[in-house]
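Notes to accompany the following structure.
For subunit A:
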Amino acid sequence: GGGGPQSGGDSKLTGDKIVLGVLNDQSGAYSELSGRNSVKAVEMAIADFKAKHGDDAVTKDITVETADHQNKPDVANSKAQEMVDRKGVDAILDVPTSSAALKVADVAKEKKKLYFNIGAATTDLTGKSCNKYTFHYAYDTYMLAHGTGTVTTEQVGKNWYILYPNYAFGQDMEKSFTAAITAAGGQVVGKDGAPFPNTSGDYSSFLLKAPTLNPKPQVLGTMQAGAELVNVVKQYNEFKLRDKGVGLAVGLMFITDIHSLTPAALAGTTYTDAWYWNFDKQNREWADRFQKETGTRPSFAHAANYSAAMQYLEAVQAAGTDDADAVVKELEGKEVNDLFLRNGKIRAEDHRVVHDAYLAQVKPQAEVTEPWDYVKILKTIPAAEAFRTPSPDCKL
Partner candidate 1 sequence: MTSAVETPVEKPAPRSGLLTVARAPGWVRYALLAVGLAVALWLPNGLYPAVAVDILCWALFAVSVDLLLGFTGLMSFGHAAFWGTSAYLTGLVAIHAGLPFPAAVLAGALGAALLALPIGYLAVKRTGIYFAMVTLAFAQMVYYVANEWRSVTQGENGLQGVPREFFGADLTDDYYFYYAILPIVLLGLLAAWRIVHSPFGRVLVGIRDNPARARALGYPVHRYKLTAFVLSGFLAGLGGGLFAVGHRFVSLDVLHWTTSGKAVIVVVLGGIGTLWGGVLGAALVVRLEDWLSFSGFEAIGLVTGGIFVLVVLLFRRGIWGTVAHLARRRAAMRRDRSG
Partner candidate 2 sequence: MAGQPILSARGLTRDFRGFRAVDRVDLDVAPETVHALVGPNGAGKTTLFNLLTGFLPPSGGRIELAGRDVTGLPPERVARLGVARSFQITSLFPQLGAREHVELALQASSGLGWRFWRSAKLMRRYRDRADELLAMVGLADLAEAPAEALAYGRKRALELAIALALDPKVLLLDEPTAGMGLEDVDRTVDLIATVRTGRTVVMVEHNMSVVGRLADTVTVLQAGKVLVEGPYEQVRADERVITAYLGAADAAH
Partner candidate 3 sequence: MLRIENLSAWYGEAQVLREVSLEVAAGEVVTLVGRNGAGKSTLLRSVMGLHPGQRGAVHLDGRDISRLPAYRRARAGLGWVPDDRGAYATLTVTENLTLPPRVGPDPWPLERVYEAFPALYARRDSAATMLSGGEQQMLALARVLRMGARLLLCDEPTEGLSPLLVQQVGDLLREAKKHGVTVLLVEQNLHFATGVADRHYLLAEGRIAEAMENAEVRSRERELLAYLGI
C-alpha cells in the first residue's frame, strides 16, 4: 500500500489504543540526561495514570515506542515519520538537540500529531517555528539566561566575561545573557565565540585573556555544553581563575555534568535548573521510585517526560478522543501543578509551557552528603518571570 495511517473505524481512539513515542538520543551526548531512562519515566506515567483512573481510563492499551535519533536531524526526521506511520504513535516526546527538535516539529505539523519537546533549548520552537501541535515543555535558552544572568549579577558580581560556542545555541545564549545582565545593572566587559566544535578542546587563550580585561570581570559566564563545558571548567581550574577573583557561571548545565566534573571542580558555580530531584518531598519521593526503576537519580528531563506523558493522557481522557485537534484544544490554556510543573500553565498563544524555575549553586565538596545531591537551590524563579512573553514571530 501507499503508506499513510490506517483508520481504526468508529472507535474514538485510532486502533483503540494510545501509543506514546519517545524519540531521543540513546547513545550520544544526551543519552544519560534523558535517553532510555526517559522511556522508563513515561512508563511510570502510564502506570500512574492507570492506577489513578482505573477502568475509567480511555483505553487499557497504552504503550510506548522508542527510537534513537543519534542527535541527527535526518534520522530524527525519518524516525518520527516512521513512528507515526508504522507504529501508530499519537504523541512524540523528548527530542533533544535543537536541529532534530525543529525537524520533528515539521513532522508533527504535517502528520497532525502531538509533540512535546523536552530536550531541546531553542526558543524557535515557540518562535518562528512554532505550530499547532508542538509544545515546548521544560526549558529554553531564555529561561537559562534570564535566571542565571539576573541573579548572578545581583549576588556575585556586575562585570562579566562571556565565552560561548560559536553556533546558534551559543549565540542565542550570549544574547539572552547580555540582555539579562544589562537589565540587572551589570555589564559585559568582554565576550568571545569559541570555535564549535572545538576539536583541540583547548580554551586557554580565552581563559588567559579573562583576568587581563579592563575592568576585570568578576564572573566568567560559559555557554559551552556537554564535553566542551567540561573542558572549559577543567581549564578554568587549571589556570586558577577562581583564585584570581573570577567566579564561574554556567549557561546550561545538567546534574550529569556536575557528576562528571565532580562538585569539587565546580563548587560555587551558579546555573539555572528546571527541576531538582531533592528540592522537596514530592520530588524526592518520585526520585526514590525512579531510582528503584533505573538505579540512578532523575534529571529534570526525566521528570518532564513523566509529566508530559501524564498531561497528554489526562487530556485524551478529558477529550474522550485521541483526535489531535481535540486534545490540543483540551491542553491549551490549562493550568497545572504536578511533579514537574509548579505553577505551570500551557500557554495557548505559543504553546510554551511555563513553570517555576530554580537558580542552583553547586555545593562545596564538604557539604555533599549523598551521591547526586550536588546543589542547593538559591532561589525559585516564579513561572511568570522564568520564561519570555509570547513572541510575535509565532503564528500557530
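Definition applied: contacts are C-beta pairs under 8 Å (C-beta built on N, C-alpha and C of every residue); 3 or more make two chains touch, one makes a residue touch a chain; residues count from 1.
How were these picked? Simply put, all candidates are chains of the complex that A comes from, given by their letters.
Please read all numbers here as calculations on a predicted model, not as lab measurements.
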Check your understanding: Out of 1, 2 or 3, which chain touches subunit A when the complex is considered as a whole?
Key -> 1
**Study point:** Contacting residues of subunit A [partner candidate 1, same complex]
**Key:** 1-4, 26-27, 31, 36, 66-70, 72-75, 77-79, 81-82, 85-86, 98-99, 102-103, 106, 110, 122, 124, 129, 166-169, 196-197
